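Just one protein chain is left out here, and the rest sit where they should.
Up next is subunit A:
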Amino acid sequence: MRRTGRALLAAMTGLMALLVLGHGASRAEGEMSILVGYLERHVPPPPVLSNLEETPDDLGLAGARLAIKDNATTGRFLNQSWTLSPSIVAPQNDFLQAARDLLDRTPYLVVKAPREDLLALADMPEARTAILVNASLPDNDLRGEACRPNLLHTIPSRAMLADALAQFATKKRWTDWVLISSKSEADMALADSFERAAAKFRLKLRERLSWSFEADMRRNAAAEVPLFLQDAPDHDMLVIADEAHDYGRYVLYNTWLPRPIGGSEGVVPSAWSASVEQHGAAQLQSRFADLTGRDMRSVDYAAWAAIRAVGEAVTRSQSAEGETVRAYMLSDEFELAGFKGRPLTFRRWNGQLRQPIPLTHPRALVAMAPLEGFLHRRNELDTLGLDQAESGCDAFEKER
């Protein structure tokens, strides 16, 4: 009924009408045109000790661009056209107004924003029936008590990453851990996740150390780090929580005991890394590099997966209506081939994209979690992160 009304109106008032009622999808003569918004709050990256790496300006957006291209190539054969509408909001500008402007035109929004912005957006009345996809924040509670039924996540939670490392350590029998973290909120949260993972997989956390050096480690890591670790209890693996990649790099090869390192340095669990090449991943890597001239990172991958997921749902459900698409994304029918060797699906209880977690070092893949032998009655991928019983998210159930 609604659709018929729209078609009539469109016929009467032509192009202008299409712009007005658009809402992410317009149908004219069997053609579907789908608009996806990419909404980012620009945040200057935090200062770090090393000057070697820069965060790419188009982190996330580049992944979204590639996915729209992929969707459009597929769409050619299905009478679909796909458009990306990026909106990057400067620190001083109104994030929610930018969100409103996009939501006027589409229910599909890929979001890269700090927590406060993201939650404010999810709670806006205008966003109630939207499909917001978080492509950057790993906060566990966004998949737990703070979850929102209109908010999906394609970036893995910290719990998923930590569980991946714990499975790997279990497999290697590196059962005794010492954990280092800075005092930043993010690193404390990541360290909490490692602690939780250690308990979940029955590893021993021998000590949790706090990194509090003010000095410039580029000059004196060799002297300071061994002293810092000298009194720590013996361990099999040293785990580093350093999300900003600030101090962790100076710990490598400067430890008191010769022990393998994992976490934010050493063997690193992530959504994506330049050293992932199996399962056709090399093709995604090369398409991304052709488009951007750089390596694909986790946030790029999450933005890519978000838009590809919407693309699959639109194609398979043969609808561009937000509600139908969301229902399809959360259904048993949905699956996405994400170059990680298994179909990716959404957890129906908290909207998290189930996905294997590669454990890599800069030159190669070391392992892909879930590792063999970690079983789950529903899906082995649910051995990673918050399972249904423990998530504490009931918003998805309630609205059913």
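Here is the rule we use: contacts are C-beta pairs under 8 Å (C-beta built on N, C-alpha and C of every residue); 3 or more make two chains touch, one makes a residue touch a chain; residues count from 1.
Operating definition for what follows: contacts and distances are computed from a predicted model.
Chain not shown in the complex: UniProt lists it as "YNCE-like beta-propeller domain-containing protein", one of "ABC-2 type transport system permease protein", "Multisubunit potassium/proton antiporter PhaC subunit", "YNCE-like beta-propeller domain-containing protein" or "Formylmethanofuran--tetrahydromethanopterin formyltransferase".
Summary of contacts with the chain left out: across A:76, A:128 or A:173, the touching residue is A:76.
Touching the chain that is not shown, out of A:50, A:93, A:220 or A:283: A:283 (per the contact rule at the top).
Not every partner is drawn; the one left out touches subunit A at residues 70, 73-74, 76-78, 280, 283, 286-287, 290, 312, 315-316, 335-337, 341-343, 379-380.
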